[in-house]
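Following: one structure in structure tokens, then a few remarks.
All protein chains of the complex are present and in place, except for one that has been dropped.
Presenting chain A:
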Amino acid sequence: MNTLKIAAATLAASVALAGAASARDQIKTVGSSTVFPYTQAVSEEFANKTGNPAPVVESTGTGGGFKAFCAGIGEDHADLTGASRAIKDSEKELCAGNGVTDISEALIGYDGLSIAHARSAPDMDLTEEQIFQALAAELPDGNGGFIANPNKKWSDIDASLPDFEITAFGPPPTSGTRDAFVELVMHDGCKNLPGMAELEETDEDKWEEVCSRMRQDGPFVEAGENDNLIVQRLESDANAIGIFGYSFLYENADKLKPVAVNGIEPSFDTIADGSYPVARPLYFYVKNAHRDVIPGMNEFLEEYMSEEALGPDGYLAERGLTPLDDEKRQQVQKAVLDGEMIGG
């Protein structure tokens, strides 16, 4: 087997040298699976319009995207990464450590997270607090301690809620959707419970732990990264609710309907004006050092920043992105096209 490996390795090495000689003419993007469909749309339009080679758009998740993006400068590394949250300081450091210092940030719009159930189910309107009480691993017992979540049925939380078992299909911890859900719903719901505000002051780590942990005893089911699967399971179980990106609800409006959160149903309007509480910003980050080196890079960014893409009637909105308001959009467009550095 050793001889085989050596043989394979020499073969690989020899072809690698031959391959490295040819320069890259495709744009490479990585990053969040939530930003993926939008970058897809821009890439296709860009390739169609300009006749440039089609960019390679890979969905790696936000964290994985930064890891690849920050690995270095040069044509072996990605030009652009999508993110469903802003870049973390640790990631900035990772980038800086590998010489990736000149990065531009683009906020492209908002994405709603929807909680939905089958059309045949009774209408539901939940507060963030109720969602937390239904799905958290531990709840405060009122005396400063914590007990394992005792709620089995929705009616256990509040008598006005329906009298059936809590079943929720949601994304696994590796998913950016899960992070967003925990941060936007669980944390907010947690804050309002008695004693939690004080705990945040005194012991933030404990607060973070209690407010972030989803229950493991059955009612919350991690349904994998595939949102289409959740849609199918909701169809067959009218008592279950599901948590996924708004675009999946939008595409399946004949089978699913939204659960209102704090009395507000998700729609493009409620997400854009901020009244729907479960929405998150979407970003991409781009290496300015690559702009004049990778062919088509500037045109690609122009396409991404064009009104046709980002505008209120743009094709990204058609795909489910909630666009920015005019003023903010113009700021972002200018910042990206001028190559403004983040933090600078």
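Everything below uses one rule, namely that a residue touches a chain if its C-beta (ideal position, glycine included) is under 8 Å from a C-beta of that chain, and two chains touch if they have at least 3 such contacts; residues count from 1.
In this section, contacts and distances are computed from a predicted model.
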Undisplayed chain, where the name is taken from the UniProt record, one of "Phosphate transport system permease protein PstA", "Sulfite reductase (NADPH) hemoprotein beta-component", "NADH-quinone oxidoreductase subunit H" or "Cytochrome c-type biogenesis protein CcmE": "Phosphate transport system permease protein PstA"
Residue among A:G61, A:G109 or A:G320 that touches the chain left out of view: A:G320
Residue touching the undisplayed chain, where the options are A:E105, A:D227, A:E303 or A:E340: A:D227
Options A:P53, A:G142, A:P172 or A:G274, residue touching the unrepresented chain: A:P53
Missing-partner contacts on chain A, residue numbers: 1, 3-4, 7-9, 11-13, 15-16, 19-20, 22, 24, 26, 28, 33, 36-37, 40-41, 43-44, 47-49, 51, 53-60, 76, 119, 225-228, 245, 247-248, 250-254, 315, 318-320
